[in-house]
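Shown below is the structure under consideration.
The other protein chains are all here in position, but one chain of the complex has been omitted.
This part shows chain A:
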Amino acid sequence: MDAVSQRVLDYLTEVEEAAEDVLTTKQQIVDLDTKRNRNREALNALKDEMSDSEKVKVCFGNMFIKLPKLKTREMIQKDQEQLDKEINDLRKGLKAKVNRLNEMQGKPALRGYNLSPLSSDEMKSINSLLNR
């Protein structure tokens, strides 16, 4: 293979890899969110179905273990926090990855997305300006 087609191939591989990276991150966020929602459902179920002293069956992998209710709730809540953090980190990383992909494809980078957001009060006053 001559040098030119090799270079083209290299470039395309690189773009494909970057795109694949973006897609994986997106899928990962989806998976984590699924988990987060399941945890939330569990927390809701724990909230009002029985008294605090009872034990509940928790499924770990393919095994059910009986655990005290309070302990279970604590565990899930901790898990929830961890998930929130992970999703946040992934989202932050996703922006950089998308920008890298855009740059490789010669598209203009998304501008303004690395700003910190306005507070809701500030947004309210701007909204009247944006006709909404």
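For this structure, a couple of remarks:
As a convention for this text, a residue touches a chain if its C-beta (ideal position, glycine included) is under 8 Å from a C-beta of that chain, and two chains touch if they have at least 3 such contacts; residues count from 1.
Please note the rule applied: contacts and distances are computed from a predicted model.
According to its UniProt record, the chain left out of view corresponds to "RuvB-like helicase" among "Ribosome biogenesis protein ERB1", "Trafficking protein particle complex subunit", "RuvB-like helicase" or "28S ribosomal protein S22, mitochondrial".
The missing chain, though absent from the display, is touched by one residue of A:Lys55, A:Lys78, A:Arg91 or A:Lys107; that residue is A:Arg91. On the side of chain A, the interface with the absent chain consists of residues 26, 29-30, 32-34, 36-38, 40-41, 44, 91, 110-113, 115-118, 120, 122-123, 125-126, 128-130, using the contact rule stated above.
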